[in-house]
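Shown here: the complex without one of its protein chains, the others still in place.
So, subunit A:
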Amino acid sequence: MQPAGALQPAPGGPAAQVGPVAIGQPGQQPAPQKPRRRVLTSLGFQIFIYFGGWWDLAYYILNILVFVYKGLQLPYPTRNFALEFSFAFLWILIEVPRLFLASKGNKTERAMPIIFSFILALPLVGMYVYYVAFQTFVLKVDRLMNAVALIFVGIQFVFGLLAIIRFILATRFA
C-alpha cells in the first residue's frame, strides 16, 4: 500500500503524462506544431442543404394537401390520380438520402457522396418538371412549389459542384 503523500503514476506509464509541457526552458525541445490545413467545407452548400431540408418538409405537406384538394374538386382519371398522388408520398424516400449524402460529403470533404447525391437528384428533377408542366391538372400553387424546389436543387447543384472541385484540387496538390 502506497504512503498517503506518494504520487500516483499516470495510467499508461510515464510516456502518457498529462499537463503543460515546459517550453522555453534551456535544453528543452520545442513542442511539435500540428500542420495547419485549410477547412474546405462549403458553408454556402451546407446552408442550402439545411434550408432545402426544411423547404422539403413544407413542400411535402403542401403537396399532399394540394392533391387532396385536386382529388376532391377536379375530375381526375383514377389511374392518373393514383400515380401522381403516390409520387407525392414516395419522393421523400429519395430526397432524404440525397440531402444526407450531400451533407456528409461536404462535412467530410469527400467528393463521392456529393456525386451520389447528384445522381439521386436526377429522378427528383424529373418529378418536379413533371409536376410543373405535365401532370394532369397543374395549378398555380403547383408551379410555385415545384419552381421553388427546383431552385433549391439548382443552387445545391452549383454549390456542390464548386465544393467537389475544391476537394479534388486540394487532394491533387496536397
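The rule is short, and it goes like this: contacts are C-beta pairs under 8 Å (C-beta built on N, C-alpha and C of every residue); 3 or more make two chains touch, one makes a residue touch a chain; residues count from 1.
The rule is short, and it goes like this: contacts and distances are computed from a predicted model.
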Chain not present in the shown complex, as UniProt names it (candidates "NADPH oxidase 3", "SRP9 domain-containing protein", "Proteasome assembly chaperone 1" or "Transmembrane protein 107"): "Transmembrane protein 107"
Residue of A:Arg79, A:Lys140 or A:Arg172 touching the missing chain in the full complex: A:Lys140
Contact with the hidden chain (one of A:Ala58, A:Leu83, A:Val96 or A:Val129): A:Ala58
Touching residues (missing chain, whole complex) on subunit A: 47-48, 51, 54-55, 58, 140-141, 144, 148
